[in-house]
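Below is one structure; the comments refer to it alone.
Here the complex is missing one protein chain, while the rest keep their positions.
After this line comes chain A, so read on.
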Amino acid sequence: MSPVFNYCPRDGRHFREDELICPLCDFQRTVDPGPSTQTGLPPKPRHPWRKLLYVKQEYPDNYVDDTFLEELQKNANVRHYEYWSVVLESTVISQHISSIVIFVAVFIYLYLEDLSSHALITIGTVGTAIGYGFWDWSNSKSTPGSNFQRRKIFKGAGLFFLTLLGLTPILKTLTEETSKDTIWALTVILFLANLAFHDYGSGNRRNIKYPGSLSTNAAIFASVVLASRLATNLHVFGLMSFAVEWFALFPMLRRQVKSISNRGNLALTVMLFLTATTLFSQISPAIVVIYILGMIFLTFVCPFWLIWIQRYKNEIHGPWDEARPKIQHGRSVDYN
């Protein structure tokens, strides 16, 4: 069937009924002889509608075909979670919360002079040495042959602790003038920032990258602020070195443990949980109750919540989505 023009597509002339050729540009106005001559016959079946723009179709412009929204995909790449695996994954968060709680407890003991600075420094050093030994051992086991720059690490560690020792008097007096209330409030905010920006997802075991670095900085800053409340320089040094070990190095070790074994990860979580509970039970039983309830909520209720709320997920995909370009061989410009 050929199309009928009411107007010339070249110059827009309105055709009179009897005109077959445009008088201005000689455009052939093809007339369909069908309806006028075969009025008695049943109409021909219509061509099926096609999703094309370059063909003239005998359908109105607002025609809606049965194929409308055929390519719509709903929830195409939704992950379905399993309860226990989510519970297991939630340990990264509970571990981190426990570690913050433990740090605060340590500070309180130090502040109340229940814990001597010597003891803290000894515990910190021994713990770090054991942790490093384990980290190095497991790394060399997974990729044998490489020595992971041991010399550089030792040199860096020595230099760092010497600098810290030198800076201790400055750190001690840095926020000494600030009132206690401000310090406590600031500490809470900083630890919340630490909690919010901590690198939970990546399995990065070698270094700290943005936004994880933001979180580490917040924690270190919080300990600098807290350190000004302590009595002697040695106390400050003890707390600061512990903070660096606890917030910069320990998360890497935790990730390492998690990547190696699930059982070890679980054991570490329970250990941190018990340590935090025992440390705080001396300070405030109320906080211990809140902490335990919070942990139960986080570990057992939140995963259930996540799985339940998934039923409301409604993700729509279709041909209108921006395609993701796949670059296979070409060296695309690296922005990192």
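The criterion applied here is as follows: a contact is a pair of C-beta atoms (placed from the backbone, for glycine too) under 8 Å apart; a residue touches a chain by one contact, two chains touch by 3 or more; residues count from 1.
We adopt the following convention: contacts and distances are computed from a predicted model.
Its record in UniProt calls the unshown chain "Phosphatidylinositol N-acetylglucosaminyltransferase GPI3 subunit", which is the match among "LSM complex subunit LSM3", "RBR-type E3 ubiquitin transferase", "Cilia- and flagella-associated protein 53" or "Phosphatidylinositol N-acetylglucosaminyltransferase GPI3 subunit". Only one residue from A:143, A:202 or A:328 touches the chain missing from this view: A:328.
Listed by residue number, the positions of chain A touching the unshown chain are 6-12, 51-55, 60-62, 64, 68-69, 71-72, 315-316, 318-333.
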